[in-house]
Every structure is written in C-alpha cells, then in structure tokens.
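The complex is shown incomplete by one protein chain, all other protein chains being positioned as in the whole.
All chains are identified by letter, namely A and B, in their written order; residue positions are counted from 1 within each chain.
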Amino acid sequence: MKASVFFGAMTVAGLASVAASAATLDDVKARGTLNCGVTTGLAGFSTPDANGVWEGFDVAMCRAVAAAVLGDPTAVEFVPTTASTRFTALASGEVDMLSRVTTWTFSRDVDLKFEFTGTTYYDGQGFIVLRELGVTSAKELSGATVCIRTGTTTELNLAEFFRINNMEYEPVPVETNSEAQQQYLAGACDAYTTDASGLAATRASFENPGDHVILPEIISKEPLGPLVRHGDNDWGDVVRWTVNALLTAEELGVTSANVEQLAADGSDNPEVNRLLGTDSDLGAMLGLESDWAVNAILAGGNYGEIFEANIGESTPIGLARGLNALWTEGGLLYSPPFR
Amino acid sequence: MSETGHQHALSYVRADMLPQQEPPVSHSGPIKWVRENLLSSPLNVILTVISLYVLYAVLSGLIPWFFNSVWDARSLNECREVFLATGATGGGGACWAVLQERGIQLIYGFYPADLYWRPNLTFILFFVAVAPILYSDRLPSQMLWFTALYPFLMPWLLWGGSFWVPILVIAGLVVGYLAWMVGSRIGGSILGGIAGIVFAILWWLFAVPTLNDSIHRVVGNMRVDQVVAESTARLETLGPELTGLETRRESVRDEIAELEAIKAQAFAPIEEAVEIARETAELAFYEEEGVDPETDQIGPGLRERAEEEGQHAASAAARDPALNTVRATFLNAVDGLTEMRNEVNEISSQINIMQSERSDTEALLLNIEQLPDRLEEIERLQESATTPGAISELESVQDVVSQTYTEMGRIGLTPVESREFGGFMLALIIGLSGIILSLPLGILLALGRQSDLFLINKVSVAFIELIRGVPLIVWLFTAQLLLNYFLPPGSNFDLLLRVIIMVTLFASAYIAEVVRGGLAALAKGQYEAADALGLDYAKSMRLIVLPQALKISIPGIVNTFIGLFKDTTLVVFIGLLDPIGLSNSIRSSTDWNGIYWELFAFIGLLFFACCFSMGRYSLSLEKKLNREHR
C-alpha cells in the first residue's frame, strides 16, 4: 500500500517514506536503501564515528545485507533505536531489519510477531565487579547493588537468578551502556550485569581494567541476531541467507581479499561456486542478483573478518571467538549448506 | 570697643571656604560599598561568609579542572597520557580534545558537511524573519512578507528538494484565499471560511503531490540526456578523485603510524619513571602506616590516601627536568598526531561525501536505464492488476519511476534525509517548527476557549487540559510507539516528522494559554468598540483584538519557546540523536568511552547561551510593553 500522502512542504521534500508493505524486499529495492535499526551506541557493535559513519559488528551485518540486496554496502540508513523503541520501529515498518544486539526469545518470536534470522553472536549474561571486593562467584553477590540495563532480557534473568538462589539484591536500572559504566565506576553499584560481550567491551575501556573482574558465571543464554517482521518470508530468507553466506564463506575460506578472484575464475569446490553464483543461480531464487553473496562478502569480509575487525582480539574490545567460532573449530556457528 | 571687638572678632572669621575634606575612610570608596552591601547587619555578615565559602568551594574545584586541560588529543586515553606526562596534579583536568573532534557533530549531527551552509542560512534567515515582529517599531512592516514566507522556506532549505515545492505549497494559501473570496460572495463569511480551508487542504493533499510529480516528470524527460551525460562524466571524474583521496589518506595514515611509534618511544621512559615513583611512594606510605600491602586487608579509604601519595610522587617525577626532552618529543608527537588525524577525518569526510555521491549517481543511471522497461511494466500491470500482490507490485514500480523522475527533474537543493539531522541543530529545528506551526492552532484554541459556543468551548478546554496534563515525554512516546496505530493502515512517516507533529500539538496548548492571557488582558473597551463599529466576529478579531492581544503575548510566546527548546532534550528517549543522544553515542565509541563532564558542560553552555539571551529579550520586551500600557 502506498503512503498516505501528507500535506505540506515536508511530504514533497521526501519525508513521507514508502510504507511497510508485505514485500519488504521490493520496498528496499524501490527505495534504493536499506533501513536498519541499530543501537544508539554500543562500543564494537554500533557507533557513529566523527563523520557520522556507523561502525561495528551489528552495522557490518546491515551493510552485508544492503550489499547483497542492492550491491552497495553504503546504501544503508542507520536508524538509532533505544531498548524500548526498537520493536515498535520494526513492527511499524520504520526499519526493514533490526540488527541491535537483540536476544532471540520465545515471546519475541511468537508473541511480538518477529522472526529471528539466525544467531550472529552467542552471548550470555555475566557480571563484572571490582577486584578488591574479593568476590569470585556470582553466588556471593547476595546483598549487592547491581546495575542493569532497563528494557532488556537481562533484567528478567537477573531477577530470576537471584530469586532461585535465594539471594537479596538491589537493582539500579540504567538506560544506556555508557551510563551504566559511569554508574559502576562511580561506585553507585557493586556489580554491573549485561551480556558478557558488553562487559568485556566495557572493561576494556576502563582506565585500569585490571582492577575489575568478570565473574565466571554466565547466568543466561543470549543468542543475538538480526530480526525482521513476522510473515514476510521472502525478506526473512534474504537476511537469513546473507548471514549464512558470511558464515559459509568463512568455513570455505572465502575472504574479502580472494572473493572477486574466486568469483571470476571459479573454484574447485562446487559449494564455493554455488555460493558465489558462478555455477548455479541461488541469487535468483532469493530474488537477488547472482553475485549477491560476492557483494555481501566484499562489504566487510566473511563472518570471521567482520568479527576480527570490530570486536576481535586485535581491537580494543578484545573478544575471543569462544562459542562464536565455527562448528569446525569447536564453536556453535553452523550454516546450513548452500545447495 | 565694640568696633574693635567686632574687628577683632572678624579676624577669627574665615574669609575663604575650607577645602572639602575627604569623607572618612569608612564612608567612601570600596569600604563603604562593602559595609553597605555586604556587612550591613549580622545576618548579612553570615550570608556573605556563606556565599564566599560556596563561591570558593565551587571555583576551587572548577578552575583547575577547566584550565588544567588538554585540547590536543585523539582519545581519552591519549588525554590521560598527556596528564601523566605533564604531571598534572589530581589526575588532570578536562579533556576538551573531545570537542575538537566531536564538537561539530554535537552541533550539526550527521548533516552532510558540505551542506552546513543550509542550516546556517536557515538560522540567520530566522532572525531576519522574526525581526519585524520583535522590533516592529524600528523595521518596515513590508518585511512581514518575508516572515510569512519563512515557514515555507525553512523546510526547503533544511530538507532540500526542487525549488517549486515551497511555491506549490504557498499556492495552497492562494487557492484557499480565492475559495474564501468566492465562497463568501455566494454564501457569507462562514461558508467562505469553510470553503477556504477545505480547498486549501484538498490542494495540499492531492494537487501538490500530483503537480509536483508531473513537473518532475516533465523536467526529467527534458533533461534525460543531459542528466545521463553529466552523471557519466561525474562518475568518470569521481573514480580518480576518490582514489586520489584514498591514497592521500593512506599516506597520512602511514605518517601517523610513524609518529605513533615516536610517541610511544618517548612515552615509555616517562611512564616508567612515573610508575616507579608512584610505587615507591605508595610503599613508603604503607610502611609509615604500618601495614603490609601484600598480606594485610586494606580499606578503600587507606588505599585512596596511598594513591594520593603515589599521585603526588608521580606528578613530581613526571615534571623531572631530566625528562624534559622526551616530554617535549612526546607532546609534539601528540600535537602532530592530532593534526594528522584531523586531516584524516577531513579526508574521510570528503570520501564519504563522494562515495555517497557515487552510489547515488550509479543508482540513478541504473534507474534511468531501466526506466523504459519499468514504464512498460506499469502499463502491463495496470491492465492486469487485480490481486493484492500485483497491486502492491504496481505501486512499488510506480514509486521507483516517480523517484527516478524526481531525481532527474530536480532543480534545487540536494535532499537531506531527516535521519541525518542531529545535535543542537535538531533541538533548534524541533523547537522552532514546534512554535511556528503551533501558533495558528494555539490562536484558534485560545479563541475557542473564549468562545460562548458551548461545544467549541468545551472541546477547546478538554484538548488544552489533556495536552497540558500529560508530560511531554509521554506524548513523545506516543509519537514513537502509537502514532502509527492512529493513522491509516500502511502509512508510515519519518520519526522526526512525527515528533514535530506531537511537539506542535503540545506547544499549541501552551500557546493557547498564553494567547488567552493576552486576550484577557486586553481592555474590554476594545471588544465593545469593535462591536460598536458593527464588525462581525471574524473582522473584529482579525482587525482589532488579535493584533493587540498577540503583541502582548510575545513575551509569553518567547518563554514558551524557551521551555519547549529545553524540553527537546527529551527526544533522546525515543532514539533521536539530539545533543544528549549524541553524547551517549560519542561516549560509546572506543576512543571516548568514559568521558563525561566535558560533553555535558558543552551542551549545558550551548543551551544556556540560547535560553538566557532569549529570556533577557523577553524580559526587556515585557518591560517595554508595560511602559507603553501605562
């Protein structure tokens, strides 16, 4: 359905955007840009730099999808969303996909009517405390004050964890990660709990990271991944298989450096050829160009490259692959075959 | 005897005036001032002492922080390094370097850097537009025409688009006026009014988009070849330009890496010396206190004191003259690095602009290429489209086509998406458009609240109280979460536009109350005189009452604007990047993670400067109006 026309100069100045319709893929192609919901700022996952260019792991996923669909990784409009506005932004069609450290849960999938298109980062909720407290386990936190990001699943996990362990605690709800960090460093809370990746990123930026320890307990499963609206399967497929393409590329050793050459010359490995569209036209089945995966990989590299460039051990965030290694290397990442 | 006595007595009389003496020290000059102004009573003495203490407490903390600051650095860590190397006491002061990198962003958000002149011009023109209202006694009233044009000019300048768009929109007013003229000839003023409003709205809803589209199509068709030629040529030059910039960026980056190494080399001995001094001092302190840091449990307070000792020793060590040369090398390197990184930033910003230009141009060329196919497809679909899927496909193709034409046929300014709006500019835009757009509605509501018509009166009152009774933040959440529910299915427009609509409704309730105050303050004789002249309601309001009432209301309107402008900071809660939202984003980048006061001080100062000056103006105007009224 077309946007209801809105009067005034603003309409015509291009403000009234095309409405969300059943066919997001067509809309994105027609619009020429992908609207991607990200956080308003989380180190390593999505932050704008001094020129207003967004960077990070989540951002790279958006760029990969944009490259796959439109052939241009810069054809993305990043829409900053808060924890409380993200779902409305997606449901109302303001964004085409949400790549915003969002946990895949039953109720979000089923009740809120979204569709998670895979897991790009296996995370879990942890705690960080001052080393001098001498706490070695989260079970020793009874009576502590805990900073917690409001509006997230971590809030519910925290309540549950303390309840089943019969411990008392005092929650200090905060809106953003930077605010939580400020509170924690100021001593307004004894512990800060969020996704372990976030904890590591936060700790890395402290003046004296050694004064803080991340407790060994991971109290929840937090599979983070991009999500789209329920019911638009074509679009869901595009996002899902773009993510899978990045994973498969890593598995098959296709990188941003060699992908163009592989696509031009072909490879001995038939799956590489299928992936890169030299053999069969998987892209057409998705409604995309045949070189969709090549573009997606060119945008920021394969999954491993994206990981290393944004949150890996060479970055200030310094996350190890851990669970997020490929299944061939003992991790959980496993892409269905391209066939 | 008496004579001589008299003469004798006279010899004691002064013939000339004594020179005037200086008043006693205690009754003149600064001492008198101090006595009268500061120490006039015991209570005043106490108050003075307290005030002086408060002043001392605030300034003694603030001044060293402010002046002991670093302006050249690229990250908070580099700031800390500089503090360490220069031996800044108390852990150093402000790291203003963040403003050097991000200050512009805090003001303009993500607005394209090459187009900053547009918001600047909009802002300057705003003063030109309000000047005839604010200084009505000194400026010719013809300037009011520009004031009337400004609300149409402002969105065009900010958002861009073809030049005829604002003209078409203004034409809606002309259409409304004509309809009103014709309507009132036929059916009196009420029918005229209704006709005017209906026709204007119809014009805006249907005629403007259609006309706009057609003009774009005509102009676009005329310029196809030209656009294609120009775009191709541009693409050809863009490629080498981009590569040139990229190689330049690479070379600067190489230089940075070199200087980085020099910096690290210079920093190492300083850091080592400082660390040794710190550790020695801390150990000495613990020894003095009789505790062993290896084995004993140390309370945080004791640790803090030890750290303080260590800090003192560290600053002393850092200032050691023996380190002078390395320190100079280090500081030079930091300065050089900042400069180079600024350069990199600048180049990157140009690269960004060019890249987006390239991708836009490429997309446009592709669209032009596919245009004939798409037009055919539209024809084919129009014949056969019956299923919802086909209709949706048709609409989406039609959209692409009209977008292509819009691109080709645009004569005017490059469009800027409202997502790129941010920072202080965003706050100003929301505040300004909120106030400007809410004025008509506010005046209507005020008149409605004064009206004798039961229903109109009650509806106005209910609307005003409803809006005023609920906090703005709830309304903003309504704009973000719910407005899409209330509008026809499938419609979806920009968050910024939704916020402006909500803020307009919000401000209109407050403006209504201000105008109602103005209406009430007007002498009753004015209303009666208008009635006596036999003017009908519309005329008496338009010619007699409103001009006077609005004039008295200006200070109140300015105050409402100040309140609204401050309240725009709440948009951070719905994910718009106003200054506070941007400060969150900046703090989440790895370079500036942990920075705090500097950003908020800057934002606070910006707001203070704006609001304070407007408040002063409103105060002086109020005084002037009071004088005129007496």
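Note that a contact is a pair of C-beta atoms (placed from the backbone, for glycine too) under 8 Å apart; a residue touches a chain by one contact, two chains touch by 3 or more.
We adopt the following convention: contacts and distances are computed from a predicted model.
Peer 1: Looking at what's absent rather than what's present, what does UniProt name the missing chain, "3-isopropylmalate dehydratase large subunit", "Acyl carrier protein", "Putative glutamine ABC transporter permease protein GlnM" or "Response regulator"?
Peer 2: "Putative glutamine ABC transporter permease protein GlnM"
Peer 1: By the document's own contact criterion, which visible chains does the hidden chain reach in the full complex?
Peer 2: A, B
Peer 1: With the full complex in mind, choose from B:E101, B:E417 or B:D567 the residue touching the hidden chain.
Peer 2: Touches the omitted chain: B:D567.
Peer 1: I'm checking contacts with the chain that's been left out. Which of A:L158, A:L227 or A:L333 qualifies?
Peer 2: A:L158
Peer 1: Of the residues B:P19, B:P240 or B:G469, I need the one that contacts the missing chain.
Peer 2: B:G469
Peer 1: By the contact criterion defined above, which parts of chain B meet the unshown chain? Give residue numbers in ascending order.
Peer 2: 33, 36-38, 40, 44, 47-48, 51-52, 54-55, 187-188, 190-191, 194, 298-302, 304, 452-456, 459, 465-466, 468-474, 477-478, 481-482, 484-489, 562, 566-567, 569-570, 572-573, 580, 596-597, 600, 603-604, 607-608, 611-612, 615
Peer 1: State which residues belonging to chain A touch the missing partner chain.
Peer 2: 83-84, 87-88, 91, 111-113, 133, 141-145, 150-151, 155-156, 158-160, 162-163, 169-175, 182-183, 186-190
The rule is simple: only the chains that are shown with their structure count from here on.
Peer 1: When the C-alpha atoms of chain A and chain B are each averaged to a single point, how far apart are the two points in Å?
Peer 2: Chain centres of chain A and chain B, defined by C-alpha means, are spaced 31 Å apart.
Peer 1: In their complex, what parts of chain A are in touch with chain B?
Peer 2: Interface residues on the chain A side: 1-23, 26-27, 29-30, 32, 39-44, 47-53, 70, 72, 74-75, 77-82, 84-85, 88-89, 92-94, 132, 175-179, 181-182, 185, 202, 204-207, 315-317.
Peer 1: Name, in rising order, each residue of chain B that touches chain A in their complex.
Peer 2: Residues 80, 101-102, 105, 109-110, 113, 152, 155-156, 159-161, 165-166, 168-169, 172, 201, 204-206, 208-209, 212, 300, 303, 345, 348-349, 352, 355-356, 359, 362-363, 367, 389, 392-393, 395-397, 399-400, 403, 406, 415, 417-420, 422, 480-481, 484, 487-497, 573-577, 581, 584-590, 593-594, 596 of chain B touch chain A in their complex.
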